[in-house]
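Here the structure is laid out as structure tokens; the discussion comes afterwards.
All protein chains but one are shown at their positions in the complex.
Chains: A, B and C, in written order; residue numbering restarts at 1 for each.
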Amino acid sequence: MGGLDDLYQELILDHYRRPRHRGELADPTISVDQNNPLCGDQLHITVRLDGERIAELAHSGDGCSISQASASMMSDVVVGHTTDEALEMIEHFRQVMHREAQADEDRIGDAIALEGVNKYPVRIKCALLSWMALKDGLLTRQADRQEGR
Amino acid sequence: MGGLDDLYQELILDHYRRPRHRGELADPTISVDQNNPLCGDQLHITVRLDGERIAELAHSGDGCSISQASASMMSDVVVGHTTDEALEMIEHFRQVMHREAQADEDRIGDAIALEGVNKYPVRIKCALLSWMALKDGLLTRQADRQEGR
Amino acid sequence: MTPAVDIDPRALRAEFPIFTPVGDRAPLVYLDSAATSQKPTAVLDAMDRYYVETNANVHRGVYELADEATARFEAGRDSVARLVGATRDGTIFTKNASEAINLVAWSWGVRNLRPGDVVMVTEMEHHSGIVPWQIVAEITGAEVVFAPITGDGQLDLAWIEMTLRDAPVRILNVVHVSNVLGTINPVADIARMAHAHGAMILVDGSQSVPHMPVDFPDLDADFLAFTGHKMLGPTGIGVLVGRPEILDAMGPFLGGGEMISDVRTDGSDWAELPWKFEAGTPPIAEAVGLGAAADYLRHIGLDRIRAHERELVAYAFDALSEIDGLAIYGPRDPDLRGAPISFSLPDLHPHDIAQLVDRQRVCIRAGHHCAKPLMRTLGVTATARASGYLYNDSHDIDALVSALQAARSYFAR
Partner (left out) sequence: MTPAVDIDPRALRAEFPIFTPVGDRAPLVYLDSAATSQKPTAVLDAMDRYYVETNANVHRGVYELADEATARFEAGRDSVARLVGATRDGTIFTKNASEAINLVAWSWGVRNLRPGDVVMVTEMEHHSGIVPWQIVAEITGAEVVFAPITGDGQLDLAWIEMTLRDAPVRILNVVHVSNVLGTINPVADIARMAHAHGAMILVDGSQSVPHMPVDFPDLDADFLAFTGHKMLGPTGIGVLVGRPEILDAMGPFLGGGEMISDVRTDGSDWAELPWKFEAGTPPIAEAVGLGAAADYLRHIGLDRIRAHERELVAYAFDALSEIDGLAIYGPRDPDLRGAPISFSLPDLHPHDIAQLVDRQRVCIRAGHHCAKPLMRTLGVTATARASGYLYNDSHDIDALVSALQAARSYFAR
């Protein structure tokens, strides 16, 4: 049971039951959908930027406890940071999931509690879903701006 | 060694070394090619019919001892018979090769010596090659005649 | 027609080495046979014996080892053909059920479908019965339509008949038993409709052939696809059964060794059936293993397996209905359904369900089960699915139920 309790820590269940930043922004700078090919779960993320700073972020859609909690934790930690800082956080979280780095609470906040997911290969996709969605949205916007769109 | 001596009986080697009816007829009623997909051997058979009777038959082409001997033995036994009789002989020989019948010398002559081939599945194709070619030629001709070609 | 002697799953389990108890680990409760079945010793041994006693390439070697390899390989084909009442020339080995369906889609479809032609699949089709047709439709300009399901998880036969009448449907791809809903479709009736309107029909037997008597001539279908690993056989092999006269008329699909009678620089001729559709070295050891699996299934009796699973499903329905709020998809009547049971629990995502019941080593599947169009029809993204087989009994269902209850209270912490 040690293993599973590690996976389903209290902090994770808490974010799952009371997700932060859940919903949809009315007038987003960025809007992105991501689907988990594994189970078909669909995630929708909207972001309002203030210059290069993430002023607001909201997530909606279906998902298991891990993907919902992860979206909530991510929202908590990236809001207020610049897009480049957010991309760094995302990269750190990705490395944690693939066991390429030890989780650093300063960089990913509550999401440190998700470190145990990296022992469950299939669930890594669930944990990464929202982070990859945000990364996608941020990179697409940067590319669009460079091309002057 | 018993097995192989059974396969390569003296009678077979004799037909292989001194094939009967080898060659090509100048003005054949039937001319047919058959190829052994296994080894690429090509066999050419020509037949001159006298009414419904096989007056002459010749075989040419490459082949292993079994296929060459078999063509020689077949030629020996079918010449002088009607096409229907020949088809019966061919069917009997096919059954012998597939262990569906015991070889009957009255029906297939020297080819009775080939019975042992049926213990060597791959070589059955070699033994059957000429017989199937002749069958093909006879049936094609019967079909053509029925359609009045 | 209930079989005289019942199956004894506990006794059978002794013949499946994966169920051998290991130390004081909890016993394995494997309820995911719709995804893949476990393998009896008879199958594993047949393959090992092949490799250890007579491994050689088939069909061309004249030495004894190669003769024996060929004999065992082709005997595997005979066993499989016998299981479904097929002819040996109409029994083609592929790598899985998916390739079997792709074979028809590419060989027949690419050469015969025209813009405007319609391919009918169903809303309860597995992706393997949908995507090959979508790919080939894109290449040819044909259209893929989806036969809808009714509220109780059955095919809408009236819609199918109507569409066959009104649209230029060339071929239907219909699953025999749904891997999600468990529905047993009346494929013989659908085949008759299809033929009456000049359409062909491919039956996806991936979930029926392992679990109930299936007789190809009785189905009246043109093609039957199924897969080795779900019927006690190895991975790496599947089967396409077809009417020889149709297969004969089809152009070749995969090209290579074995499937030719002559290759020239200006073109080639094809081998006879079934080899015409078996390019390259076939799955030899796998055919030997699948043959052993077919013999094993026939020895036990598909009617007995079917009767056993029917009882298991009835038992599971009762047991699962004791769980508050648990919803089961598909037909209620055990006579109308095969082994797979998909369900959901309020406020508990299928992933979390499957993960938590695995604590008691209860293996069930969670996800879209390669049936996303069906998921959309059902209005869900995923379900949990428990699926039994001949080695499962009511204790396994009890273990599932208690694991589900535990999962519930775990999340209610």
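As a convention for this text, a residue touches a chain if its C-beta (ideal position, glycine included) is under 8 Å from a C-beta of that chain, and two chains touch if they have at least 3 such contacts.
Only a predicted model underlies this, so the values are computations on that prediction, with no experimental measurement involved.
Engineer: Just to confirm, in the complete assembly, which displayed chains does the hidden chain contact?
Structural biologist: Hidden chain, whole complex, touched shown chains: A, B, C.
Engineer: Using the touch definition from the top, which of C:Leu83, C:Ala354, C:Leu378 or C:Ile397 touches the missing chain?
Structural biologist: Answer from the full complex: C:Ala354 touches the omitted chain.
Engineer: Out of C:Ile7, C:Ala46, C:Leu83 or C:Ala105, which touches the unshown chain?
Structural biologist: Result: among the candidates, C:Ala105 touches the missing chain.
Engineer: Have a look at C:Lys39, C:Arg170 or C:Arg310 and name the one touching the chain we're not showing.
Structural biologist: Touches the omitted chain: C:Lys39.
Engineer: Can you list where chain A touches the absent chain?
Structural biologist: Against the left-out chain, chain A lists 35, 37-38, 120-123.
Engineer: Residues of chain B in contact with the chain that isn't shown?
Structural biologist: Contact residues on chain B toward the absent chain are 1, 4, 7-8, 13, 38-42, 62-66, 120, 123, 126.
Engineer: Considering the whole complex rather than only what is displayed, give the residues of chain C touching the chain that is not shown.
Structural biologist: On the side of chain C, residues 17-18, 20, 28, 30, 32, 35-36, 38-39, 44, 47-48, 51-57, 60-66, 94-99, 101-102, 105-106, 110-111, 123, 126-128, 130-135, 139, 144, 146, 227, 229, 234-238, 251-252, 254-260, 262-265, 267-268, 279-286, 351, 354-355, 358, 361-367, 370, 372-373, 376 touch the unshown chain.
Assume only the chains that are shown with their structure count from here on.
Engineer: What whole-Å value do you get for the distance between chain A and chain B if each is reduced to the mean of its CA atoms?
Structural biologist: Distance between chain centres: 76 Å.
Engineer: Averaging over Cα atoms per chain, report the distance between chain A and chain C in Å.
Structural biologist: Their C-alpha centroids are separated by 37 Å.
Engineer: From the C-alpha centre of chain B to that of chain C, how far is it in Å?
Structural biologist: Roughly 45 Å, centre to centre.
Engineer: Which residues belonging to chain A are in contact with no fewer than two other chains?
Structural biologist: Where chain A is concerned, no single residue meets two or more other chains.
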